[in-house]
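Note that this complex is displayed minus one protein chain, with the remaining chains in position.
Naming follows writing order (A and B), and every chain is counted from residue 1.
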Amino acid sequence: MAITREEVLHVAKLARLELSGDEVERLTLELGAILEAVGKVAELDLDDVPPTSHPLELVNAWREDEPYDSLGLDAVFANAPQREDDLFRVPPTT
Amino acid sequence: MGVSSVSSVVDTLRLTAEEAAGLVERKEVTGAELHRAYLDAAAERDPELHCYLRLVDEPNGDGVPVALKDVISTHGIETTAGSKILAGYVPQFDSTVAARCKAAGLPIIGKTNTDEFAMGSSTENSAYGPTRNPWDPERVPGGSGGGSAAAVSAGLAPWALGSDTGGSIKQPSALCGNVGLRPTYGTVSRYGIVAFASSLDQVGPVAKNVRDCALLYSLIAGRDERDSTTVELPEPVRLPEGEDLSGLRIGVPKELNEAEGIEPGVTTAVQNAIELARSLGAEVGECELPRSVEYGLACYYLIAPAEASSNLARYDGVRYGLRVDGESYREMVERTRDVGFGDEPKRRIMLGTYALSAGYFDAFYGQAQKVRTVIAREHAAAFERFDVLVSPTSPTVAFKLGEKAANPLAMYLSDLLTIPSCMAGLPGLNVPCGLSEGLPVGLQLIGPQFSENTLFRTGHALEQAIGFDPVPERLR
Partner (left out) sequence: MTWQPVVGLEIHVQLKTRTKMFCRCANGFGGGENTQTCPVCLALPGALPVPNRIALEWTLKLGLALGCEIPKRAVFARKNYFYPDSPKGYQISQYDLPSCVNGRMLVPSSAGDHEVGIVRAHLEEDAAKTVHVGGRTGRIGGAEHSLVDFNRVGTPLVEIVTGPDIHSSEDARRFLQLLRQTIVELGISDAEMEKGTLRVDANVSVRPAGSAELRTRCELKNMNSFRFVAQGIDAEVARQIAVYEAGGEVVQETYDFDASSGALTARRSKEEADDYRYFPEPDLVPVEPPAELVERLRGELPELPSVRIRRLERELDLDRALVLVTGGLDRLYEATVAAGAEPLPVANLIANRLATSAGDAVDASQLALLVGARDRIPRAVLDDALSHIDEPGFEAAPYLAQEAVSDTGELEPVIARIIDANPGQVAAYRGGKEGLLGFFVGQVLKETGGKANARVVSELVRERLGA
């Protein structure tokens, strides 16, 4: 299964990766080869087989509605790239 | 750095964690001295091997030190997952496994190298440079947990924790000649583990022998209220003692043992181990996992990247980690991720995003989930007849650095034999079973879910019978 350059660019946009021109070329080839290999799953007729999203058959794992202490501002901002007062600052969301 | 007096009484290359605990208990050595001995060993050998991304000088406990793969969050100790995008990131909380190690008195000695976000089979994908195999520094230690495996084999840590998504504990243990357990999915908490593929990731121990491996597993396993996919162990961990295997039914899946690309030397060592098992009283029979092996890799390389593409979306330069500035939020995010992620994460993010995107979901991700069901059913059928399945862990012994780096698909094949059981959430134990071309060969033992005790018993008996010397020849 081949993937086109345009598809690679579209997927990169969805994934928010700014790829350089070289990367686009390389990924188009690599992903094409990988997709051909993984496309093998389509060979199997599995219409009657249910999907597995989880290896254990667990259900109803929940917790009580009891609060714990939140982090505290020092810890919250310990790794922040940019802080303004007690908020995270980011470039404009235009 | 000089060799301290403790190092002269403690041979970190040979000392097991259990023995080390005995020394501390009998007050022959203090925890601090033990810690120092491993730091000294690291000072001597790590410049060449690069097992550690960072070492902890001051022990925070009195017990046997433990090394943690750098995907395991440690409060106050930088945790990068081998990625530039997390350079300088210092967790403000402990992962549950780190907390359990601390609670058991195990000081953290350091954070071990890993392929970036645990994506790889050679540890060459670390943004901080590769780790080298203690048996031959020209060769890879396997991956992604090459740092933990190499550290244990080189005597730089008595034991370590790794994480395994499709073979990242078992395969490096095989290539480095030690014992690694990928536990049953859900028995060890993932809280605080930098996520790769959530439905597959499992933390597990790496050790010099099966008893140490079981001991460390017993310290970290069990339900965690912070990880809703965890469960309590149905029975306590038993440290293995016996040396016979009477009554044990061992299945030899044809496809896992005859797959294309398995080196003859690997097959020979595994065959010998199977013969030994028979001589120890086990019943051995052949079985089949036809679709698990044929479609396992494809299934894995759809599901794991899909989950990864979502798990790695949080690295956006907003709250922590690398930020590369831009005119707009979007530009900042795109640049940060371009600069911060290496080739392999980018490849998998792209692959996973594609597999989940509109129009492709059913053919890729949806179909892979069904293949997953098929794989689980095939294994369940095999376990109706057998207690344990055996195969080589890796089709090859340790390969040369750079040998597969340019060919992602060839690299992916390193996990051909470990992946199917991971897809089914099954536990797997690697036990060294001999040498081929002077390099370790690993035997993979797979059991049904929650059968760790059976794996320990089998691995321990075989370990005794095989008599493998875990110290790399060049370091003896």
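In this text, contacts are C-beta pairs under 8 Å (C-beta built on N, C-alpha and C of every residue); 3 or more make two chains touch, one makes a residue touch a chain.
In this text the structure is predicted, and so the values were computed from the model without any measurement.
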Identified contact with the non-displayed chain, of B:Glu48, B:Glu138, B:Glu225 or B:Glu286: B:Glu225
Task: Please pick, from B:Arg190, B:Lys346 or B:Arg457, the residue that touches the omitted chain in the full complex.
output: B:Arg190
Field: Which of B:Arg278, B:Arg314, B:Arg385 or B:Lys400 contacts the chain that the document leaves out
entry: B:Arg314
Message: Which candidate, B:Ala81, B:Ala157, B:Leu351 or B:Ile446, sits in contact with the chain we can't see?
response: B:Ala81
Message: Touching the absent chain: which residues on subunit B qualify?
response: 71, 73, 79, 81, 86, 89, 91-93, 95, 190-195, 197-199, 225-229, 306-307, 309-310, 312-314, 316, 318-320, 329-330, 333, 353, 356-358, 361, 365
Field: Positions on subunit A contacted by the hidden chain, ascending
entry: 10, 13-14, 16, 53-54, 56, 58-68, 70-73, 76-77, 84-94
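We take it that only the chains that are shown with their structure count from here on.
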Query: Which residues of subunit B touch subunit A in the complex?
result: 88-90, 92-93, 185-186, 199-200, 225, 228-229, 231, 291, 294-295, 297-299, 301-302, 309, 313, 316-323, 325-335, 337-338, 341, 346-347, 349-351, 353-355, 357, 363-364, 366-374, 376, 408-409, 423-425, 449
Field: Contacting residues of subunit A [partner subunit B, same complex]
entry: 3, 7-8, 11-12, 14-20, 23, 27, 30-31, 33-35, 37-44, 46, 49-56, 58, 61-63, 71, 75-76, 78-82, 88, 90-94
